[in-house]
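Quick one: the structure is below, and I'll ask about it shortly.
Left out: one protein chain. Kept in place: all the others.
Chain lettering (A, B, C, D and E) follows the sequence in which the chains are written, and residue indices restart at 1 in each chain.
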């Protein structure tokens, strides 16, 4: 098989690096650089919950997703300004991020607190939602740790490790971690969100004016699983640098 | 295994029936009754395309989804009125319907025309998005046929048959076609959209505050495949009653 | 005088039929078919009242009106989506429906409860607001009866029978119950809302780029009165089929 | 019969006075003082028409209605600010004003021009919509005259004289021209819009949690007709002071 | 130096006159005519404060600013209607008015009360924000006096006199009180808001596609100071006519 545009192998991730703790005010901050995609993530803790949760003993956990206007090749108008309302794509992504995080969190261990994860894409080159989820999980663990250190909660509400990666089919061939250019030409685009225990939290596979077979689906899932193993390691290393031995 | 709430077997669909041609004005109209879910679908043809397609030779195909306020157990406020804006869930669903239909349509065979599919849920008991897609595909074929009869286009732009069904995991057991009550208690909710040729157009599987294994995924896909075979037959029969022998 | 487009006499109603009780969840549901106009009506009871009524001992009764996009000859954009806000015509009609219903209701007999009547027009061929009012009154009586059966209230808050019909002047001649095609060509359009006791609740007569004389007004009112007698009978029959002997 | 709150007879108008020509920029300006109701009206001419009229040879005529926040006993929030959108009542009134004016105007005599009538209520004590219509008609005639003097059009597009008044039923007794206090207690509120030739342009009669008989309707219409005779005289006098002999 | 367009000297104000007490309902009303600029101001007192002030012992004071559509040479669309949202310029001005008034008011002397000052520009010929501030201060004093007379508060919360004037640089020459025509051609536009004690509350100087030197700044401030001395006298005279001896 021919090499990919950026000379990667079909099962190879782009370089991923993560830095944390740069924001002066947030309960935690994580910046993830994944190929040319760059996402700025903060976690904010508030000591109240939405009305529908009051008195239930549960906390709340949600996410917001946003692209800066020039995160993309040509400038995009800001959503929520002028005649441009909040887009369906943006809402879909932030609902996905929040739902995925909640799937690995016990909100009863976060009583009367809300954690809001803000994912702002500074630069977009494909995979912004999977990079956001991967960084958001770190921000969630770090903010929870902050609450433990402050004595607000006794143990972390985060039950499992969580990360996400994209896979796809390009020129009939399943590949791992597509860049924007690959994504634009792909027949299938799929996001896989898994736990550290190798269970699925969410899979979303979409034929882009195309369809895919059961075999292609299985190959894509295998690629995702292998790629996520590397990402899980990176997350654990970042936590270690922050003094947290996850899973020990 | 215990029977399900409504005495169905784990691999059994609810009763599905379809009527067509009831709307006086629309290029086509389809009402699908799927268990207690009832969706009213019309297709509207317009002889213009959105600005971004002008002069490209391509047509356009899109969908809108809406729930009537009392489609549900308790009344929901109408979106787009008062302080309630168009919800993320609604946008997500109508984007899914439109994307799925476009995946099996050659828009170059619909030059300078737009087809808008309106899916209005009159009663909701689970599976409204999959019922909408199943009926919307029929409305698309019928409206295309109308354009052929009018001499506007020479052949149908619809390339493949399309239908959708939900599957899930309830009490650890994969099941087909969940009602609202089952959905509320399920660990996993998954929508499978396939072509008549048994390829996937889209799969969306979500752990509801839970996760799922690769084996469960495979079982759910097998259930969906079997259930969709019945739905495909029903669609063909409806087309036959409308004088269309699909695939012949 | 020449017969009308659809061969009706000047003082003849279009065929009207009504079905009830089809919605699984609503406290009552009524579908009215009036010529080619088709309106789907549900009543929803909520056990709270708006802030301005709290502690007054009064209940609340209101209506919402909406047209499905393809209720009309060519598709209309949905209000409250994209750049299209809720239209003045829609607000005017739903205010009229609510006001008319409240004119024959004693809200003190509905303490701390709200009834919301949703009128969704599935197909429009003139007279959608008068058909809505006629069906909405039935939905109100049926929902009130439901509350009596549930032991929530002791007797119906509905004081009088209510129905509505349109009249107009076409080619200088007053006629009863205009279709959309007649309405488009009419010089005068008038909606008459009356009680079973032959009193007016509301009259709205509008010269459409035209004016009308006092004599024409009187003739239109007489036509409306005669037409409404038939509608009142139909309403009573529908109630009887639902086990209610109104006015006995 | 007892005198009314302000010692008027049942068939007596409140004092009405009108001044014109005070705005430096508008094509015409009219301020009407009707009892304690005060409405500021301007007409603006634009040399374009809305998209749906382009190339039809017709001009356009529309109205906007607005209340200043402290036109009323207690302050009202401005519509279109914060969470308060443009109200149904406001839209209903401005649609009525525009429709009434268009009923007496030949828009083909105003080719490729739009006239926008702005009615801003500075103080409200009942009858703001009828005062607005009465003043708006004057503003329309004066602005049309301005266009004649400028050589833009050859003759006035205004075909007939137009004015409006409210009537009602209070304590069972039909009365002319209700103040806010009377209106609040009235059983029936009715707006009558007539031409100088004594034809109706629009009538809107509403039972306020009440109903009315055919006899009461006839009495109200007679009161309105008599009251409008005085208003028509006042309008003609104002036009004469502006150098216009209407109807001569 | 050449005389100005309207024959004024460079340091000469346009004629200013003020009338009060014309609104039937408002706690105070002030109309200021400043050259051809005309602003209608009312003060409304409400016996509640915004949520963020509840229980603090402080009252609230805010302002809203609005232009009628035909206050200007050509008609402006109303903000908050159709696709036109509340403009940045409008918000900037009303924030300025409110902030300036609060700078001379002790909100602790207005416990649990809000004063809302509405400034509606009926005609605009430059200087609408400075005219609004000048009139708004009078409305504030008069409304406070009303509260004293009602026994609600013991003494006025207004600590100092406040007025505003515009200055600018036109053809390189600093001038006082620019009309709209001068403002359009000016190199610099500056608003100066001062207390009766000759201190600054706010200065806003803007180069209009131009810049200005420190010397020009000083000359403009001197012009403003001299002009405001006349305005302060006028304000005191208006208060005296209302029975208030300010500063005595």
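Here is the rule we use: a residue touches a chain if its C-beta (ideal position, glycine included) is under 8 Å from a C-beta of that chain, and two chains touch if they have at least 3 such contacts.
What you see is a predicted model, and the numbers here were worked out from it, not measured in a lab.
**Q** So which of the visible chains would the left-out chain be touching?
**A** Computed over the complete complex, the missing chain touches A, E.
**Q** Check the options E:74, E:210 or E:237 and report the residue that touches the missing chain.
**A** E:210
**Q** Pick out which of A:32, A:116 or A:239 touches the chain that's been left out of the picture.
**A** A:116
**Q** Which one, A:12, A:72 or A:225, makes contact with the chain that was left out?
**A** Here the residue in touch with the unshown chain is A:72.
**Q** When the complex is taken as a whole, what residues of chain A touch the one chain not shown?
**A** Here the touching residues of chain A are 23-26, 29, 36, 40, 42, 44, 46, 64, 66, 68-75, 78-81, 85-86, 116, 118, 120, 122-123, 125.
**Q** Which chain E residues touch the hidden chain?
**A** 85-86, 88-89, 91-92, 94-95, 99, 102-104, 160, 195, 197, 199-214, 217, 221
The criterion applied here is as follows: only the chains that are shown with their structure count from here on.
**Q** Taking the mean of the C-alpha atoms as each chain's centre, how many Å separate chain A from chain B?
**A** Chain centroid spacing, chain A to chain B, equals 29 Å.
**Q** Taking the mean of the C-alpha atoms as each chain's centre, how many Å separate chain B from chain D?
**A** Those two chain centres are 51 Å apart.
**Q** Out of chain D, which residues touch more than one other chain, so two or more?
**A** 86
**Q** Viewed as a graph of touching chains, is the assembly arranged as a line, ring, star, complete set, or other?
**A** line
**Q** According to the definition of touch, which chains form touching pairs?
**A** Listed by label, chains in contact pair as A-B, B-C, C-D, D-E.
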